[in-house]
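This is the structure I have questions about; it appears just below.
Here the complex is missing a single protein chain, while all its other protein chains stay put.
So, subunit A:
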Amino acid sequence: MNWVAVALTEDVPPGVVIPSRIEDTDLAIWCTPSGRYHAWSDRCPHRGMRLSHGFVRGDTLACIYHGWQYNEEGACDYIPAHPKLTPPDTICVPTYTCTEAGGVIWVSLNKTDSALPALGGRKPVRSLPINLSANDLAAHFGAEDYTTIAVVSDHDVLIAVQPCTDNACMAHVLASPDKDRTTVSRWLEDLRATLEGMPS
């Protein structure tokens, strides 16, 4: 699996951290105050707390449980219980390749050389959770690869699908700038109602 859309940039403004997941991998997605995105394992090495419940402080992500701070490389650089201690290099959070393009945050769980999906100038409309596996959603559109699906429809919509669990995925939807967002958004909700109502 290569690039997977995990969120729209407008939903992760600078200084914010959110939870996300790609199949069995729980992720904390966060944005530094100056706008750099990171995708990390959502588990603090100290006592296992979800980092997505933490907070961004300067260019670090801090865990909500004991305030340990991790720099942009995922290395722990401050332990509040021991302010004078330089934490050993061994304390670090697993990080994943993460970048922003076209208003979408993309993550690759493996090292990758592949190009980011082409969006054809479309702009993000919204993200919508759907109770259907990513594969079932892709199959509905006759696609094999579910990471990006161009849907030819009245709205010229592109859906980037994020596989979450065996029966849930997230649809990140993009449309041409000249399309009306409200109309596209309503179309998407109708699509979801149809898909979720279908016997699988």
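Following the convention adopted for this analysis, contacts are C-beta pairs under 8 Å (C-beta built on N, C-alpha and C of every residue); 3 or more make two chains touch, one makes a residue touch a chain; residues count from 1.
Going forward, contacts and distances are computed from a predicted model.
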**Complete:** Given "Urease accessory protein UreG", "Ectoine/hydroxyectoine ABC transporter ATP-binding protein EhuA", "Aromatic ring-hydroxylating dioxygenase subunit alpha" or "Zinc transport system permease protein", the protein name in the UniProt record of the chain not shown would be "Aromatic ring-hydroxylating dioxygenase subunit alpha"
**Asked** Given the contact definition stated above, which residue among A:13, A:58 or A:80 touches the chain not shown here?
**Response** A:80
**Request:** Write down which of A:48, A:121 or A:177 is the residue touching the left-out chain.
**Result:** A:48
**Prompt:** For subunit A, which residues reach the chain that was dropped from this view?
**Reply:** 26, 42-43, 45-50, 53, 64-67, 79-83, 85, 90-91
